[in-house]
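Of the protein chains in this complex, all but one are displayed in their positions.
Presenting chain A:
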Amino acid sequence: MMKKNILLLCIGLCLWACDSDDSGAINTAQTSPTFVFTHNWDGTPVSNSDFNDFIFTTENGESVSIERLRYVISDITFTTNNGEVLNTNLYNFVDVTNNNGLNYALESTIPVGNYSNVSFTFGFDNQDNAQNYPDLNSASFNVPDMLGGGYHYMQFDGKFINNNMEEQGFNYHAIRAVDNPGDNPTFPQDTFFTVNLGAISITNTVEIEVKMNIAGWFKNPNLWDLNVYNQALMPNSTAQILMYENGQSVFTLGDVSDE
């Protein structure tokens, strides 16, 4: 399991810290950055208190009510100015509905210093997706085996006003795109993706805000029509690839501050 790799990470960090170069970018002080996951709709802050209300409008013009939003990010990675890559191999389950996982203190330490990039994976890469995560099982976040198994990357449920002016449910569930559900599913392309937050100076008590623009899932580059794509999207590889493409610009770096 990923978390078991913490020990290896710490050992690696110790060795790495001993092998400091003269760039001055990284020093030997260690810290555990906190990632703060915030959500907005084209800049308007969104929390679970905004759920269950038709207060959002997609780019395509559908009025939307959010009822459930939870997702996984993994492999938080720090790249030094020298190009050294430090992969934490950790994951975090963000459950906006229940206000869990919004503040995630890294479960390991990294050297204080300047980093040229901090990144994470939206969802799991295929290797990590094949692991067993009891906390995600307990949250019923699994993807059935006939769809390739593993876990949802995101479960985003709500309602929209359809073309008949009726409330209708949608399940914007992002998973690994899959075809031929059954005993031997096939996978047309990977649909996890890397989110690059950019350069960050990691101080002793740094908080890193990760912003998700929820509206982005519906507009860029693919204008999303909820009347077309609303439910049963997990076995729909076309929809999954559209989600993958729209997800690329959903996350951005927010405030980076000392606690």
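FYI, a contact is a pair of C-beta atoms (placed from the backbone, for glycine too) under 8 Å apart; a residue touches a chain by one contact, two chains touch by 3 or more; residues count from 1.
Assume contacts and distances are computed from a predicted model.
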item: Missing subunit (named according to UniProt) among the choices "Inner-membrane translocator", "Cytochrome c peroxidase", "Energy-coupling factor transport system ATP-binding protein" or "Transporter"; value: "Cytochrome c peroxidase"
item: Of A:T31, A:N60, A:S119 or A:Q231, the one touching the omitted chain in the full complex; value: A:Q231
item: Footprint left on chain A by the chain that the document does not show; value: 51-52, 67-68, 132, 134-135, 137-140, 142, 144-147, 155, 157-159, 166-171, 173, 181, 231-235
